[in-house]
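Right, I'll just put the structure down here and ask away after.
With one protein chain removed, the remaining protein chains of the complex are shown where they sit.
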Amino acid sequence: MGNVVQRQTRGALRFEVCGNMAGLELLSDQGYRLDGRKASELRKVQARMGVFAQADGSAYLEQGNTKALAVVYGPHEVRGLRSRIRHDRAVINCQYSMATFSTAERKRRPHGDRKSTEMSLHLKQTFEAAVMTQLYPRSQIDIYVKILQSDGGNYSVCVNAATLAVIDAGIPMRDYVCACTVGFVDETPLTDLCHAEESGGVSSLALALLPRGGQIALLQMDARLHQDHLESLIEAAMTACKGVSKVLDEVVRQHLQEVSVLSGE
Amino acid sequence: MLKSKIFVKKTRAGGVMKIVREHYLRDDIWCGSEVCAECKQESAELQRDACIESNLCTYPHYVIPDTNVVLHQIDVLEDPVIRNVIILQTVLQEVRHRSAPVYKRLKDIIHEKEKHFYTFTNEHHRETFIEREPGESANDRNDRAIRVAAKWYCQHLKTSESDADGLKVVLLTNDQGNKQKAEESGLLVYRCEEYIKSLIGNPELVDRLALSNDDKNEITSSKLLFPEHLPLSKIQAGIKSGSFLQGTFRASRDNYLEATVFIQGDGEESTEILLQGLQNLNRAVYQDVVAVQLLPRDQWVAPSSVVLQDEGAAKDDNEEEEDEEEKALRISAAEAARKPTGKVVGIIKRNWRPFCGMLNASHIKESTRHLFTPADRRIPRIRIETRQASTLAGQRIMVAIDGWPKHSRYPNGHFVRSLGSAGEKDTEQEVLLLEHDVPHQAFSQAVLSFLPEMPWAITPEEMARREDLRSLTVCSVDPPGCTDIDDALHCRELDNGNVEVGVHIADVTHFLRPGNALDKEAANRGTTVYLCGKRIDMVPELLSSNLCSLRSNVERLAFSCIWEMNHKAEILKTRFTKSVINSKASLTYAEAQMRIDDTTMKDDTTNSLRALNKLAKILKRYRIEKGALTLSSLEVRFHMDSETHDPIDLQTKELMETNSMVEEFMLLANISVAQKIYDEFPDCAMLRKHPAPPLSNYDILLKAAKSKDVEIHTDSAKALADSLDMARVEGFPYFNTLLRILATRCMMQAVYFCSGMDTDFHHYGLASPIYTHFTSPIRRYADIIVHRLLAVAIGADKTYPDLMDKQKQSALSNNLNYRHKMSQYAQRASVAFHTQLFFKSRGILNEEGFVLFVRKNAIIVLIPKFGLEGTVFFDTKDKAAPHLVFDEDGPTLKVEQHTFSIFDRVKVTISLDASNIQHQKIRMSLIEPVIAGVSVPAPEVEPLAKKPKLDR
């Protein structure tokens, strides 16, 4: 296709071509991405559990330059609307927010705007699939996630951070929930997109996975993609999620050891 | 796979934005050399014995060019001699940023296995990444990055093998400062010229060197000829504030001192700004994107009607002469005719490509500097430096522009390659194809590998999937000698009294699967190009002339569009199906016409032809009633000598009833298919539209008609069609045809587009609300896409990603439009060339013609017999100009006593002017009316052995 675009230089479409020139090459011929990763490599993931004493569970997670803080309260008595009480399971209440300083442009972010409401809903759906809510009838679990710095893949980072927080709170889950975004460039799936890649007009997909059983907790995609590519994209996303789960697993085990050593047994 | 844990923050300030990006450094980036034992690369690009004979570097070495060397000397790098080059990522990115064409070429080189070019991703390598230091400019930082990488290679290759075959790396840079610093750090560094000149085995490479800055100074006088170009920042500010306008520079074909800048406005709006005079053109070259500044209104001028070619001697000091020419341009123009006039203040983007043309050898024998005249008149002449002038004289060569300093009359360039002797048919054809950017290389092995294996037969499974229409009486009607038959027809009575009509189109998409090399090649070519005596196929011949061609008495795969109609040609039912057919006859138009007319023939084929013909006439009537235009342009056919392939006769194409019969059904099929695919894929159907021309386009037609007291209405297509039908002048039967020729030139180009990207689908010429191309998949790629869409729509095939992507579809249709336009130009150019050959063999002819246009100093005459247009100049350089009075309103031109206006009948003598071998011209001189001092006496014409037949 590169050839075709080239030809238009002489036609009326020169603006498009100029735009293209200024644009970024998301995947070089040598197989490196803008930040030097290969197509299937994740960003560096770092995490800590139990960062707050007052919450039941909390975790901080960095995936490259995207940083999120997740806090879990509960299970506890349903507060506020009594109609939300479910007699067979716990309700999960998620709230997603972004810090004013989280993006390049400083911006006040009021609660409950469309984007964060949607994100909250997605988080809720994701965790309802993983948390064993049936064990706690009539109660409520609050998961609050805040993006401290945003550099792409906000949803996935939130899910990963919240998983750690839920584990920290000792709330039973079937498995970890790991999420990852995957984009599609030059017939190649790119794993764990950063902001520059996300904004480069890539059709991307976010997937949350229970890695051991391979069940998909949530799949979200709002760009156009041909169905032929979907399978390879999901495949790549699942591999990436499994990669994330390995990292999380390490973090949890490390934390477990530290704490159990402390409690002196 | 080890991922480096170090990362560095990159910041980019713009306003208060602070962008932080991760930058991973890796230790798994290999050096790419065969010698290296340390790196775990799978395949090494760089060879062990990287030898090239050079008296500077006598040892094996790899070359690392810096950005400017790549940008300017890409022609040298492309030479097969240059191998084992390391392209650093820093360089590649800078090139990408600065020049898209060079970037594309560089990537092509890198992909070529034999070139042994290796891209080293130095920016992500743990040891070669550097951070910009405070106070260091981006360029300096990149230069340093290049040096650091070179240094790394030096050490890396040294340590990797102790017995060292003395492998070294050589840095090429033309930047003095960079060179010095590199030398200080102990690198081997040369200037590009130095290095190339040291290559003993290949002296011809020197010619391909682009001139660098220091060389230019010697050549030209220090006198500034042009105003300085503004820097990009100022231009952008100017464009933002509205004081400058951005547009594409379009040089005039007829007048080298005049050009327009085409400004694309929002949506439909677009304006043109006139530029006049060398100073105002200010070194812009055809197709550059430029910034222009409008002149004050009192300096506005009208486009001149003068035809002016840069005939200046190959010297620089012909300025006075030019000044006069420029003055001549400016003379009085009616206030009304003045157009917005401006001057170029800066170049936003150059769009230079290599140009074909010929060398004007310098008068001084030993001189190495020569002027080069491009074949395209819109391109200025280029100064090049070569030692091979004597061999290149008389040859067609390609030259690339390197730059255009402000004190040089002509741009500087360098020789790229030779195409062959001028005037030879093969060379000329090559030039023609190159100039029109027609991909014409033989199909590569990769492409051919996707062809079906021979012998080929329809498999039973395929048969089961398709409708078996072999029993139908299908036949094809095409021009004589046609081997790529892509359509066939059938017609039969149904039991219910209705008729069934089928259009069967070759099923090319069965063989052309999406995304493979064959498909990509076809998509790039876009169309088959028909030149006189040569066809540049879009798909390989096996498909175009055999497997896809619907020849008679063989089983072929087809895509059929079948209607049930009543006898009033109203469509009752339409269906589409993939099928298998067996054509009963491949006829020419004439043969088909004969069968229809011959009342004694009663066979099935003839009967169905008659029925089709009857329906076609009704369809045509409907169409014309709706306002479809019948326009006219003269097309000629050459009768070629079968051995020499020289044209021996020339004939305007005849139109028979059968032509129009086939056309009618093709139109009908196209419209039916267009509707179907649009219904199914409102977002990504590939359609064809023909926008209504703006009313101002008709000016010339209206004026011309008025001169003969004929009224033409242009409010709608219908009105135009009707008034054209009514336009007749007593005793001038050819008037109507001429008028239609003029009307054709008022029209807009029909274009392909993607339905999701546009809202106006109307086809003006055919008076159809929707239209597409379905019927010629062998020779047009648009039809391939339409076939695929239709196949999906009827469930016969499945989609693939690009088909559903409207951006990609849109990009594809732009390419198809471009290819289509270019193929038409190439075709015209080919006809013109063969016309010249024809007249060369014929000597001088006297013919009758009509005045088609009137210009300030010339009339353009159409010779209907040959479909030939030529210009009769009245002011030749060697003679005193006759008294000329030009009246724009007529338009008329008064030469001495005689007044010429449009449609005047004149007699001219035609001869070939071969004085300029590059632009051989058909020269026309006036015989009648006789004007003293202007017309020439009719020369003796040798009686021709065979007189060309003329039907009109």
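In this document, chain identifiers A and B correspond to the written order of the chains, with residue numbering beginning at 1 in each.
As a convention for this text, contacts are C-beta pairs under 8 Å (C-beta built on N, C-alpha and C of every residue); 3 or more make two chains touch, one makes a residue touch a chain.
Throughout what follows, contacts and distances are computed from a predicted model.
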Item to complete: Pick from "Mitochondrial import inner membrane translocase subunit", "Ribosomal RNA-processing protein 40", "Exosome complex component RRP4" or "Elongator complex protein 6" the UniProt protein name of the chain that isn't shown here.
Response: "Exosome complex component RRP4"
Worksheet item: Quick one: which shown chains sit in contact with the chain that's not drawn?
Response: A
Worksheet item: Which residue from A:V71, A:I143, A:I171 or A:L233 sits in contact with the chain not drawn here?
Response: A:I171
Worksheet item: Out of A:G31, A:P137 or A:G201, which touches the unshown chain?
Response: A:P137
Worksheet entry | Touching residues on chain A - with respect to the absent chain | 50, 53-54, 56-57, 74-77, 132, 136-139, 167-176, 210-213, 249, 252-253, 255-264
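Keep this in mind: only the chains that are shown with their structure count from here on.
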Worksheet item: So, what's the distance in Å between the C-alpha centres of chain B and chain A?
Response: 48
Response to the item:
In the complex, chain A touches chain B at residues 1-15, 17-18, 20-21, 25, 28-30, 32, 34-38, 41, 43-44, 64-65, 104-106, 151, 194, 196, 224-229
Fill in: chain A-facing residues of chain B, complex
1, 3, 5, 7, 16-26, 89, 92-93, 96-97, 100-101, 104, 107, 110-111, 119, 121, 123-124, 248, 264, 287, 289, 349, 351, 437, 523-524, 799-805, 808, 811-812, 814-815, 817-819
